[in-house]
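What you see is the complex with one protein chain gone and the rest in place.
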Amino acid sequence: MHPLLKEIRHNPLLWLLVFVPALFAAHKLKPEAHTLHFVLSVLAIVPLAALLSHATESVAAKTGDTVGGVLNATLGNLTELVIALTALRAGEYTLVKASLAGAIVTNTLFMLGASFLLGGLKYHVQEYNKGNARLQASLLFLATIAILIPSAVSHADSAAGSVFTEKLSVGLSVLLIGAYALSLLFSLKTHREFFGSADHAEAGEAPWPLGLALATLAGVTVLVALVSEVFVESVQHAAVTFGMTPAFVGFIVVALVGGAAEMASAFSGARKNRLDLSVSIALGSAAQIALFVAPVLVLLSYVMGPTPMNLQFWPGAVVMMLIATMTATLVTNSGRSSWFVGVLVLMVYLIFAMTLYLLPPRI
Amino acid sequence: MHPLLKEIRHNPLLWLLVFVPALFAAHKLKPEAHTLHFVLSVLAIVPLAALLSHATESVAAKTGDTVGGVLNATLGNLTELVIALTALRAGEYTLVKASLAGAIVTNTLFMLGASFLLGGLKYHVQEYNKGNARLQASLLFLATIAILIPSAVSHADSAAGSVFTEKLSVGLSVLLIGAYALSLLFSLKTHREFFGSADHAEAGEAPWPLGLALATLAGVTVLVALVSEVFVESVQHAAVTFGMTPAFVGFIVVALVGGAAEMASAFSGARKNRLDLSVSIALGSAAQIALFVAPVLVLLSYVMGPTPMNLQFWPGAVVMMLIATMTATLVTNSGRSSWFVGVLVLMVYLIFAMTLYLLPPRI
Partner (left out) sequence: MHPLLKEIRHNPLLWLLVFVPALFAAHKLKPEAHTLHFVLSVLAIVPLAALLSHATESVAAKTGDTVGGVLNATLGNLTELVIALTALRAGEYTLVKASLAGAIVTNTLFMLGASFLLGGLKYHVQEYNKGNARLQASLLFLATIAILIPSAVSHADSAAGSVFTEKLSVGLSVLLIGAYALSLLFSLKTHREFFGSADHAEAGEAPWPLGLALATLAGVTVLVALVSEVFVESVQHAAVTFGMTPAFVGFIVVALVGGAAEMASAFSGARKNRLDLSVSIALGSAAQIALFVAPVLVLLSYVMGPTPMNLQFWPGAVVMMLIATMTATLVTNSGRSSWFVGVLVLMVYLIFAMTLYLLPPRI
């Protein structure tokens, strides 16, 4: 277990692991302290997500480029997937959808914008490989269309309309997963020369041995699942306590918590003038949630959820995803960035966050 | 008649001509066999469209570059125009509009996407002239705005609203035809050097003599008109028989049937690494329907239709046209293509087709 302890000593984020047992203790001893549970579970998820992310990368590094790329591409958002699965099993479909849409928007706007800003404050102009940004932005565009079409076409809440939305959602989910699989074939196999080094692992960070990595992957996934259960339970109560709308919590808070580990890597890449890395993490992660995590959840809802979940999102969330995709397409078009590009992207995110924060409940 | 026979022997598509007399016989002998009529008329339209297309190109080739360009640009979608006119005279405005929107979307997404995919499976990366793609995409964008505005501005179904929509549709139609005429002046006359060889005729395909071409043009147009009449009559019955929604038939089936001949040319161009040709056929044809065929039908409805037809489309169709235009703009932005670009564009088309297929009738 030496490398794991070394990692914990090196990475200050991992000191937060102490909140994992603290959460379980608090849940046992004070079962009604929902706000405390919420705060502790947020603090506990962050280091677990960082461990999951490192373990996935270590497995990926050991299994060769292509298999590793596929692993990274499917397990890279394992935290988001586990949180969403927990909410799915509890039948909290509004929270599932808000956290999915929020993760897409937060990765596309906040992670990308803050990377541009942090990089731009240090370097006058930064350049990055447009190829990858364009592929991920196109995939996001495709997913947004798939999510937009059911709402655009059917306004009816009739019985016929709901059967239609359900069937369509399954069909769209299969299409999206297919498109995602083909995009991996494209970027990892047939046209890999267009996609620069997208290795997430930092230089100097040695990958763990395979056994340790696999054990961590399994063990931490279980921990994330347990923590998520408390998190999903407490999140609505906490929202009331903090005076936040449920939309804001699902969209902004959950997304920031679930993506904390990736953000740390993206921002550190930007400060080291490796903007390729930052863009690839931010847009790649958003595309993965839109084309892999979301449709997988729709399909799993038939097995694990109380009722089937569809792909029809709240119209405001659809508009936000559409705008986020357009913003990413526009700003990554030139392959260059400076601080003001970051400001622009962050402003769009701020507009969304402010709107959701002020939104009266039940509208 | 020698070149015509030679053409028929060479081009396997033209063997389908045997279905033209078969259709007329079936219509006479079994007037109630609507599904049979539908199948036969689909099979009969495909070779007639191919003949019309070849005849138009032959006339164009004989009349010099500019006149020929104008001819190609106005008669290139004669099949779609005749089918739509038949439906117009029958007062089937929903079918007219669905087939127009469907032809725009099918040409922009299916024809373009399949060309990219077919070309990309043979060549690693293909390049093409961006100038033409950009012009056609801009024209499509303009037409989409013209079609979007009446719906965006007026939600009222009041009497005042309907007079407004009618007047506005005539005005917009005149504007669109004007813009189309100016685009021809631009691409054929003042700035022709930016638009590479957009000759549709395949190398090795000798144009017919002018007399034969003109006779074919006239004769086949009459045949298409007669076949269309049976087609329009039978299409609703057939939809019920095959379990397809009317929206799916108008949008997808009619569009694929009407454009079969052009698709053959576009796909063959892509396989020969002449992607300029494919892009120009696909987007040029879509722009022509949006800026020429559709407004001409609106104006003709005052002469030939039972009541005036307006430019206000079903909101779902407007959204699909808008997304198709945006997709074309995004993917042709770089002037390069590989197989995955084709997959992406086809996926958008598949999303639309699946949605229309599942859509419950009367929503």
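For clarity, chains are labelled A and B in written order, and residue numbers in each chain start from 1.
Heads up, the rule we're going with is that contacts are C-beta pairs under 8 Å (C-beta built on N, C-alpha and C of every residue); 3 or more make two chains touch, one makes a residue touch a chain.
Values in this document were obtained by computation on a predicted structure and should not be read as measured data.
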From A:19, A:231 or A:339, residue that would touch the chain that is not displayed: A:339
Residue in contact with the excluded chain [from B:56, B:183, B:234 or B:285]: B:183
Options B:18, B:145, B:218 or B:304, residue touching the unrepresented chain: B:145
Positions on subunit B contacted by the hidden chain, ascending: 134-135, 138-139, 141-142, 145-146, 148-150, 152-156, 158, 160-161, 163-164, 167-168, 171-172, 175, 178-179, 182-183, 186, 190-191, 329, 333
Positions on subunit A contacted by the hidden chain, ascending: 124-125, 315-316, 319, 323, 326-327, 330-331, 333-334, 338-340, 343-344, 347-348, 350-352, 354-355, 358-360, 363
